[in-house]
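One structure, pasted below without further comment.
Only one protein chain is missing from this complex, and each of the others stays in its spot.
Let's look at subunit A:
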Amino acid sequence: MKTIQIFDPALCCSTGVCGTEVGQALVTAAADLDWARQQGLPVERFNLAQQPLAFADNAVVRGFLERSGQDALPLVLVDGEVALAGRYPSRTELARWAGLPTLQPRGEGSTCCGGCC
């Protein structure tokens, strides 16, 4: 099973629930990642404001921060390699990384050939 690591931006009151705007992406991501865990997928999350050492200790993440800055977070690693940056993964993406049966997005995709496109 692949390991998924999410490196979050600094989250506390002010960017989370009590911020000027509650991030819908955060709320959705929490639900999607919880779903992934229930599917047996190992998901780890690291919050820049609380576990910055995890960012500093990982050469890939440290390099990403130096190049792109914290505003480019979140960063998603799958088995240590960059899989996604700047947004949280969807359930479809999580399923793909986990090798779970692909979720068919409703209303589209079903007409496709299943691999050729």
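Of note:
Just so we're on the same page, a residue touches a chain if its C-beta (ideal position, glycine included) is under 8 Å from a C-beta of that chain, and two chains touch if they have at least 3 such contacts; residues count from 1.
Here is the rule we go by: contacts and distances are computed from a predicted model.
The chain not displayed here is annotated in its UniProt record as "Arsenical pump-driving ATPase", chosen from "Acyl-protein synthetase, LuxE", "Arsenical pump-driving ATPase", "Beta-carotene 15,15'-monooxygenase" or "Oleandomycin transport system ATP-binding protein". Residue in contact with the omitted chain (choice from A:Leu65, A:Val78 or A:Ala95): A:Leu65.
Listed for subunit A, the residues touching the missing chain in the whole complex are 8, 10-20, 22-24, 26-31, 33-34, 43-45, 47-53, 55-56, 62, 65-66, 69-71.
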